[in-house]
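Apart from one protein chain that is not included, each protein chain of the complex appears where it belongs.
We just call them A and B in the order they show up, numbering each chain from 1.
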Amino acid sequence: MAAPAPVIRSKPLIVRHLPYFVAAAILVALAAGMQFDGYVLNILMQATTFSIAVFGLSVVLGLCGQINLAQAAFFGFGAYAVGLGTADLHMSYWLCLLAGCLAALVAGAFLGMSTLRLGGHYLAMVTISFQQIVTLVMINAIWLTHGPDGVSNIGRPALFSTSQGYLAFCVAVLAIVGYIVWHLPDTKLGRAMRAVRDNELAAGVNGIDVFRTKIYAFGICAVLGGLAGGLFAGGFAYISPDQFSFADSIVFLTMSLLGGVASPIGSAIGTGLLILIPEWLRFLKSVPGLYLAIYGLFVILIIRFMPDGIWGFVANIFERWRAKTQAPAAVKPLLLKPAMVGGDIVLEVRGLSKHFGGLKAVDGVDIAVRRGGVHALIGPNGSGKTTTLNVLSGLYKATSGSIMLDGTDITNMPPHQRTAAGLGRTFQNIRLFRSMTALENVEIGAERRGNTMVGQGGDAALTERAMEALTFVGLGHRANELITSFSYGHQRLIEIARALAGNPTLLLLDEPAAGLNSTEKLELHELLKRIAAQGLTILIIDHDMTLVSEAAQHITVLNFGRRIADGESMAVLRHPDVVSAYLGSE
Amino acid sequence: MKLTRRDFAAGLAAGLAAPYIIKSARAEGAATIKIGMCAPVTGPAAESGRYAIQGAKIALEAVNKAGGILGKQAELVIEDDQTTNPGIVLAFSKLAAQPDIVAFLGSIRSTQVHAMAPDVLKLGKPVMIGGTDPNLTHMGNQWLFRFRPNDSYSGRVIAEYGVNTLGKKKWAILHSTDAFGTAGGKALAAALEKLGCPAVLDQGYANQSQDFTPVVLAIKQSGADILGSYFTFENDLGIFARQLRQLGVNIPWVGSPSIVNITALKLAGPALYNTFGVADYAEDSSDAAKAFGKAYRDVVKVAPDNQSSWTYDAVSVLSAAINKAGSTDPAKIREAILATKKFPGAEGEYNFDQNGDGLHGYNIVKNDKGNIVFDKHIEFTD
Partner (left out) sequence: MDLVLQLLFTGIGIGAVYALVALGFVLIFRATNVVNFAQGEFSMVAAYLMVVFAVDLGWPYWLSFLIALGGMALLGVIFNLGVYYPLRHRSFLPVIIATIGASILLANSVLAIYGPQPQVLQGWFETPGIQLGPVYLDSQYLLIIAVTIALVIFNYWFFEHTLLGKKLQATSQDKEMASLLGISVSTMIMITFIYSAVLGGLAGILVAPVLFVSIQMGSTIALKAFAATIIGGFGDVAGAIIGGLALGVIETFGAAYISVPYKDGFAFLVLIAFLVFRPQGIFGERVAEKA
């Protein structure tokens, strides 16, 4: 046996990232000490503050996959808070900056809430509308915002009253925010965001509160926008509504995409370039419109040829040179300790119905799954099996009936709460988080709220647990590979490992044998035996009669949304109704 | 040709490097006096930017023919302000970074002047402006010098003309909700209040409106017998004018300078016949104005308007002031500009006050079947 848990990072984070802080400190010192003329200073000030706003976009868009075309509005919230606060109310700069961030946060969370029902183009349109309304208010609410005149004589903190001092302060903020955004993907929240981006459905059934994660992403994005706006207002001492228009939101978005949406480094690169390129192209100014036309052309070309942005392009080249990270060494065997709160019946479904309009996909079904066994749910195509499973895991809302999991009524819970209550599941068409490694996928499973096997849920414990689960399904040695490099059968195993890592009370397997070859099916069967041996209850849906008849002790049969048979495996399979309804139609 | 990713990356790198190569290839010019100018070469006001540059160039040519500034030839260094506030801040700071520029021409847009004002104060060199927000010269920034009458005058002139010359007392005010329109509308409302006939309707509208029917109907319903207006963009003015006439409103109309602007005349056509406008520039108002008109027509081939006359005057007054000061020291130039009295400019007679305002009155002109005819000049001394 190898030494346990070499996965745990050897040096504290702060020490490993010392070079970053040293470089940041040098930049801050340069900003404070070097002699810039006004032009360079203004460019740097703009680039620094804009970068922070673009970091916000890299969180909401890059990490969480949600579009935000209103970043300039959030930027404006911060700017106006600082502008109006210091110029009109003569309040402390710091207080104003804080107020601006809070205002942006509230607005961002509000916008995030609209994601409850909307995605894609709709979300784009909501954010555009929000942006337009904010602009109209800035222009027309003259009593508050001074209207189109804008706000002048904006103050700065006494500590950074010189332009260069203030720039140094902004660079310092940029460095800190950059550090946080850089590490966000490796935190629990960051993983949740990536999971939501990769596969919203799977994120939900793995215990991630999708809705709240999106609100957090929007909130963070908005706060960074507000912070950047506050810094901007102090830097330029004058703001007016036309600096926070829809066009500026588009500029922010383009900056983010140009540099590479997924990383703060990309954001900084994109911001810098989009501030500098129009400046450089000014020599084309003899023909009005020409340089903006070229700018537009560049946007198209970059999207076409550098889909991951400039940084993504560069990072890909580095990736090829860098040696593959070694998989962490083997670990302790996986321990499954399913909770035992309720009685003998782990899952009790009573009178469950799911109607789509007039179609009764599931109609008054009762299921009782005994603790510790393998229970199978079978039926011909269209019999309502998968609908039942989706109602059980919360993807559909039940029309009527009740679902009790280990003594808890989960009928009306959203997916992530069912997961917290002890439900784990896999999907017929595999739903893994495709931009992540196998280990990261399983870590998200291990993060299940209520998982008693990971102590306080620290990073090290999660990684250890995830490694155990991966080793359990036989893929521990490939933990650090991206999902896309695994075969179909192995992806299925990873999905099972992801569910197991959370130490569920009940494991739902949706056609686990679908698409597997005969060797893989055999392996799957062995795996199920090993899982069942540790006392975890399994509810399995499958077409594969060999697997079902050998693995399951108990079978429920559905046809046309109704239960037609239920009982001990062999008896049910010989039941004449089942033979005619199910096997007859095979 | 098939463009690969690598080709594109190489092209991108070359594209980014090119400006530097071009910049370093540009040789330094001979010893000249440099005047910086921020003008909207691109963006929504690009059109007026072109006129402004022409006006300044014509004046500069005249100055150079007459011996230049301090015996040297004068040169204009133009930066694009993109018609935006951040744009003018960058454009100005780029100009400000060149130490051999002695003075600047700012913007005709008040918000842009507001945006660049902190940098102007920091730099401490004279900047000629055309923005007409009265505050600009009253906010303690001693380096701004205005070459157009400010909005408190335009409002007073419109009110004065409508009430005392046309004899109308029930006013409707229509103004755009941008900085220019809001300030103008406010000034007009205040002037009417003073004359004892407060407006019966004070209506704002957002720029780039596609339709003015509700506004026209509101004017119709208010029972107003005269209309005073502040429009920013000519296409808004054109749409409004046409709808106003179509819906049968034919009350007298006295508008801000944009109403007699050549683009507006072209767009609105007969809908603007018989309207009055305040104009800082009216070709027939003085000999100096006529002279500028002729020079401008010779070069640009179209009729001049206030977009070009103020930059023309700014360069003329500035050059004379530097020559009088005998030095390019900013403080001395400032004193010389403020000491400028009875200077005959295209826009009128310049008598600078201590705030930096050069003009204190407006011309009233009439649109006579598409021709702009000078009516009278109204000057205030307070």
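Miscellaneous remarks
What we mean here is this: a contact is a pair of C-beta atoms (placed from the backbone, for glycine too) under 8 Å apart; a residue touches a chain by one contact, two chains touch by 3 or more.
Treat the numbers as computed from the prediction; the structure is a model and nothing was measured.
Considering the whole complex, the residue from B:A66, B:L166 or B:L247 that touches the absent chain is B:L247.
Here one chain is not drawn; of B:N164, B:Q221 or B:N274, the residue touching it is B:Q221. When the whole complex is considered, the residue among B:Q98, B:N164, B:T213 or B:N274 that touches the unshown chain is B:T213. For chain A, the residues touching the absent chain in the complete assembly are 61, 67, 114, 117-122, 124-126, 128-130, 132-133, 136, 139-140, 246, 250, 253-254, 257, 287-293, 295-300, 303-304, 307.
As for the chain not pictured, it touches chain B at residues 42, 44-47, 49-50, 177, 203-206, 208-211, 213-215, 217-218, 221, 234-235, 238-239, 242, 246-248, 263, 266-267, 269.
By our rule, only the chains that are shown with their structure count from here on.
Chain contact summary for the complex, chain A toward chain B: residues 37-43, 46, 136, 139-140, 142, 147-150, 152-153, 236-238, 240, 242-243, 273, 277, 279-283, 285, 288-289, 291-292, 301-302, 305-306, 313. Contact residues of chain B toward chain A in the complex are 3, 5, 8-9, 12, 16, 18-20, 22-23, 41-42, 46, 49-50, 78-80, 84-86, 89-90, 93-94, 96-97, 110-111, 114-115, 117-119, 122-123, 133, 135, 139, 177-179, 182-183, 204, 206.
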